[in-house]
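Dropping the structure in here first, questions after.
With one protein chain removed, the remaining protein chains of the complex are shown where they sit.
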Amino acid sequence: MAFWIASSPHNHNQQSTSSLMRLVIFAAIPGIIAQWYFFGWGNLIHIGIAMITAMLCEFIVLSLREKRITEQLFDGSALLTAMLIGICLPAFAPWWITVIGTIFAIAIAKHLYGGLGHNPFNPAMTGYVMLLISFPLQMTTWQPPISLMEIELSFSNTLTTIFTGFTIDGYSVEQLRTSIDGVTMATPLDTLKTSITMGLTVSETTQSSVFGEHFAVGWEWVNLAFLLGGIFLISKKAIAWQTPVSFLLSLFLCSLIGYTIVPDSSASTMFHWFSGATMLGAFFILTDPVTGATSAKGRLIVGLLAGLLVYLIRVFGGYPDGVAFAVLLCNMSAPLIDQYTRPRTYGHSKDLS
Amino acid sequence: MTDYLLLLVATVLVNNFVLVQFLGLCPFMGVSSRTETAIGMSFATIFVMTVASLLSYLVTTYLLVPLNIEYLTTMSFILVIAVVVQFTEMVVHKTSASLYRLLGIFLPLITTNCAVLGVALLNLRSHHNFFESIIYGFGASVGFSLVLVMFSAMREKLANADVPTPFKGAAIAMITAGLMSLAFMGFTGLVKL
Amino acid sequence: MTLLIAILVFGLIAALFGALLGYASIRFKVDADPIVEQIDAILPQTQCGQCGYPGCKPYAQAVADGEAINKCAPGGEDTIKKIADLMGVEAEPLDESHEKDNRPKVAFIIEEDCIGCTKCIQACPVDAILGAAKQMHTIIADECTGCDLCVAPCPVDCIEMRVVPETTQNWLWDLNSIPVQQID
Partner (left out) sequence: MESIINRINQQKFWSFHGGVHPPEQKTLTNQKPIKPLSLPEQLIIPLQQHIGRQGDLLVQVGDHVLKGQPLTKSTNPMAVPVHAPTSGTITAIKHSVIAHPSGLSELCIFLNVDHQDTWVERTPCNDVATLTNQEIVKKIADAGISGMGGAGFPTHIKVDTKPDINFLIINAAECEPYITADDLLMCEHSESIVDGIKILNKLLNPAFILIGIEDNKPKAIEALKKATAGIEKIHVCVVPTEYPAGGEKQLIQILTGKEIKSGTLPIKEGIIMQNVATCYAISEAILHDTPLIQRVVTVTGQALEKPQNVWALLGTPVHYLLSQCGFDNQGMEKTPVIMGGPMMGFSLPTDTVPVIKTTNCILAPSYKEMPSAFEGNSAEVECIRCGQCADVCPTNLLPQELQWSAKAKDYPQLNKLNLSDCIDCGACAYVCPSHIPLVQYYRIAKAEIRQQQQQELKAEKAKARFEARKQRLEKEKRARELKHKKAAEARKAAMNKATPEATEAKSAVAAALARVKAKKAANQKSPSSSAISAPVETTENQDNKKAQVAAAIARAKAKKQAKPAPEIDAKENAKVEPSNTDSKKAKIAAAVAKAKAKKSQEKAPIQGQEQNQEQTDSLSLADKKANAIAKAKAKALAKKQASSNNDSSTASDLTIASTAESEPAIDEKDAKKAAVIAKAKAKALAKKNKESNTDNKVSEKNTVNVEPRKVQNTSETSTINDTNNISDKDAKKAAIIAKAKAKALAKKKLATQSVSEEKTMHEQEKGAK
């Protein structure tokens, strides 16, 4: 028995990083369930593949770097990254897409920089963008919502499609993606972009079945579920409220301005909110504290910037959805924003003489 | 007016000199270890590139073309750039000795910064008029400055990161630049000129 | 003919630009290089001469002229890093010819043994030794820079360098070094 020296403070609120990570993972579950309900097993399988790859990759890298494996392997950060990649990928993307993306995310985007806490770019989004640029074909194999699909899609069918490219009955991905009316399905955002480029108005475009009754079949509910999860996270103070709020606000304003100026070729504000990866990005990706801005003001600015970028890329850019790019671009500017948004320290007011 | 604005946006973001066209990588890697230095370098480069593209336009249009000696373009451009850089160097040395020292060899090296010559030559190739030349030069340098300053802020943050030894220093900076380039791919197709 | 014109034109441009630069060089003339002063301010001013120069200022001058930056033993890694920052070069490890231990020290005269030869007084670069011929000498600890230049001249070896003891004033919050009491 001995006297024990420790530095003050001696007590602690007993929170830990891994519990924080777990909370974020749990908060994403409603969204995943919604995704499963509307789009079938595809993304769940991808999440599974990604998680296994992530854990293996994390284990190998950690042992190469001679780190405390037991603690860092289970801190939940790798699982969270894997989960985000799995959610984002098109449901029919081949399995190796997930594997490559996850390895890139874990090994290069995260561990080359020193692991958790040091990575300047969000690993999941870095992996996703890398895939998007390198494998454009595979990355656009979006699956239409189950309700719009011609072919019955079971778990085993999805599984074989992901691993072999064909269902058990021998349907190819292309066939699967063909909808009832014989058109290859794309995401609502993609559809919108293509038709506007072809000179159609928004109201004409939204006649298409992918848009459904409200904004986009399935997507709106998935986004709503993520929104709920996000609000839960904010209420638990696991994420800062500034980034999602300013991001959504900025996206809302941009689309409102666009809609007011040219209503014919601009989608509604709510369409922007409830399609694509808006809510996932707002609450689960942009709020990643490691890669975001640290000060409250900085977070607001990052959110505004992200909203603007998402809108610009969606409306003017070459890609249908801009969340992943916007996240990376925000990650890039976050350190600079941080440098210029430091809060005023107590006793450093200018009017104090 | 809109055309000029679009040209500016296109040169700053879509066809960013550093991250998309991969010009001017030497100072991009060299003077990005501190934000302060990077900002100084940015101003110097903005000045040099804008003035150089202006002067090179004048030289081409009013000397080389009338006199039919276009084959001396590169040479005359180098002359113009060298003078502007020298001038800038003197001014910087006078006004901010510490910045002068921090920029070190990279200040005179603006002369050989391919971005500067690149701007002049690309102006020529795209048949830009007087204002377009200036905007193109300015836009290119602003794009260069933007990513340089961002990159320097990131590198300051990275300085404290626990990067594995083989990747320390330039290696991780290169990887970061690559990932930034990846992110800038998002601007593809943003402006169609 | 075109060749001639080309030469003429280029000559003219060159002359014009030359004149511009010439004017600028006068207009924006920089007088002295303040870098020596800045380096000197970084150096610890022990005036110990371990760098091979007779004092800190000469070494600062030498560094400005391209001497290696890693020769200041009393300053240690900190000083090297600062000079490296200032000069815009990579920091190097301390020159190996110096001993590693650069904890702060002060000279101490074992007063019983002092014979009052004043040799150390002459050696001290900062006049931190007090005494007179045939009188016992003593070190003004507050002024001593720990350069150990007085150790060698002492004929009776009565000067030793002592590490400055740790007090509550200069304690650096090293909790691990605190010995704890064992209780049973």
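A, B and C label the chains in the order they appear, each numbered from 1.
Simple rule for what comes next: a residue touches a chain if its C-beta (ideal position, glycine included) is under 8 Å from a C-beta of that chain, and two chains touch if they have at least 3 such contacts.
In this text the structure is predicted, and so the values were computed from the model without any measurement.
Chemist: Shown chains touched by the missing chain?
Modeler: Over the full assembly, the chain not pictured touches A, B, C.
Chemist: Have a look at A:Gln14, A:Gln207, A:Ser235 or A:Thr260 and name the one touching the chain we're not showing.
Modeler: A:Gln14
Chemist: What chain A residues would touch the chain not displayed?
Modeler: 1-17, 19-20, 71-72, 75, 77, 115-118, 240, 289-290, 292, 294-295, 338, 342-349, 352-353
Chemist: Of the residues in chain C, which ones touch the absent chain?
Modeler: Counting only chain C, the missing chain is touched by 40, 43-47, 55-56, 78, 104, 110-113, 115-118, 121, 124-136, 138, 140, 142-143, 145, 155-157, 166-168, 170-175, 178-181, 183.
Chemist: Touching the missing chain, which residues of chain B?
Modeler: Counting only chain B, the missing chain is touched by 157, 159-160, 162.
Throughout what follows, only the chains that are shown with their structure count from here on.
Chemist: Report, in whole Å, the distance between the mean C-alpha point of chain A and the mean C-alpha point of chain B.
Modeler: That gives a centre separation of 33 Å.
Chemist: I'd like the Å distance between the centres of chain A and chain C, where a centre is the mean of that chain's Cα atoms.
Modeler: Measuring from centre to centre gives 54 Å for this pair.
Chemist: Quick check: how many Å separate the C-alpha centres of chain B and chain C?
Modeler: That pair's centroid distance is 39 Å.
Chemist: Send over the residues of chain B in touch with two or more other chains.
Modeler: There are none in chain B.
Chemist: In chain C, which residues are in touch with two or more of the other chains?
Modeler: none
Chemist: Quick one: which bits of chain A touch chain B in the complex? Just the residue numbers, please.
Modeler: 65, 108-109, 111-115, 118, 120-121, 126, 129-130, 133, 309, 312-313, 316-319, 322, 324-326, 328-329, 331-333, 335-336, 338-339
Chemist: Once bound in the complex, which stretches of chain A touch chain C?
Modeler: These residues of chain A touch chain C: 1-7.
Chemist: So in the complex, which bits of chain C are touching chain A?
Modeler: The contact residues of chain C facing chain A are 175-176, 178, 180-184.
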